[in-house]
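Take a look at the structure below.
And then chain A:
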Amino acid sequence: MLQVSGLSRSFGGVYAVDGVDLTVERGSALGIIGPNGAGKSTLFNLVSGQLPAERGEIRLDGRRIDRLSPHHRARLGIAIVFQGARTFHGMSVLENAMVGAHATTGAGFAAAALRLPRHRREERLIAERAREAVRRVGLEAWADRPAELLPLGQQRALQVARALCGEPTLLLLDEPASGLRAAERDRLADLIEQLRADGLTIMLVEHDVALVGRLADRVTVLDLGRVIAEGTPDEIRTDPRVVTAYLGTEAAA
Partner candidate 1 sequence: GGGSSASSSADDGPIDIGMITSLTGQLQTLGTEGRKAAELAVKQINKDGGVLGRKLELTVKDDKSLPDQSVLAFNAFKDQGVTAVLGSPSAGSALATLPAVDRAEIPYISLSPADEQVAPVHPYVFVVPALASDYAERLLQYYKSEGVSKLAVAYDTKTAYPTAGYKAMKAKAGEYGIKVVATEEIQSTASDFSAVFTHVKGTDAQALAVWVTGPASVVLTKQYAASGLDIPISFTGSQASKLWLDPAGKAAEGAIVASSIGLVGDMLPDGAQKKAIEAVNKPFTQKYNYPPPQFAQDGYTGVQLLAAAIEKAKSTDHEKIRQAMEGLTLATPNGTYRYSEKDHSGLSPDYISVNAVTDGRFVPTVWSKSELEKVAK
Partner candidate 2 sequence: MVALVGPNGAGKSTLVNTLTGILTPASGSVEVRARIAQVPEGRQMFGDLTVDDNLRLGAWQLRGRGESRRKQRDTSWVYELLPDLVRVRDRKAGGMSGGQQQMVAVGRALMSRPEVLVIDELSLGLAPLIVADLAEHLTELNREQGTAVVLIEQNARLALDLCSRAYVLEAGRIAAEGDSADLAASPDIARAYLGEAQALPAPPDAQDDPGPHDPGPRDRAMADPAPTPGTAGTARGNQDTAVQAARAATREAK
């Protein structure tokens, strides 16, 4: 469903992503690993449109999207959960999730200002969808709390909830499990598996190789902005290049 070809982006002359090609099948889960600074987050930013690409193209279901604005891509069903917490301050957990619904709703200022029926209908829809999403990630107890006071783990979950509110078809997760304890980690993994079961396509960046092994059915390894290996988790785990560049000996065991 997603084809990336020859994608490149540099910062201050140094290439962060350098001619990356990859393909993601609908309903599949692609794991992306690689050393720090390999270009994983940048790749996600390029796909979700946060950064303009310098070269190469991105196709979603065959349609070129690399010139589209981020919110436009969101409307096409691409949702991203950023590395590090990015919750909206001064808004409750529920409201944070509701923001995600922008991708699928349309009532604008005029509708809101004049309280048109369309607006009311949408508000109801958004509200219940947000509740559902919040429940799904296990935050209902926090629904009305200011989001920025959530501990790290919950903030991550909240971002997933926000993404779900947009009913995406492709979900980009950048280190969703970092900072999570085993318990939260498992809950997150379960959630992601459910989502896959619902037919969501997933791209996952993670340094927890075990987690990647559990969730991804294919893994791409980046280093210095280039794809250095590609295959099933097991192939990757034993790939010598990957071991030396990334895993290190005991982690592989």
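Here is the rule we go by: a contact is a pair of C-beta atoms (placed from the backbone, for glycine too) under 8 Å apart; a residue touches a chain by one contact, two chains touch by 3 or more; residues count from 1.
In picking the candidates, the idea was that all candidates are chains of the complex that A comes from, given by their letters.
Note that the structure is predicted; figures quoted are calculated from it, not measured.
When the candidates 1 or 2 are screened for touch with chain A in this complex, the one that qualifies is 2. Note for the complex: chain A touches candidate 2 at residues 11-12, 14, 34-38, 40-42, 83-85, 89-92, 95, 138-139, 141-142, 144-146, 148-154, 175, 178-184, 207, 209, 246-248, 250-251.
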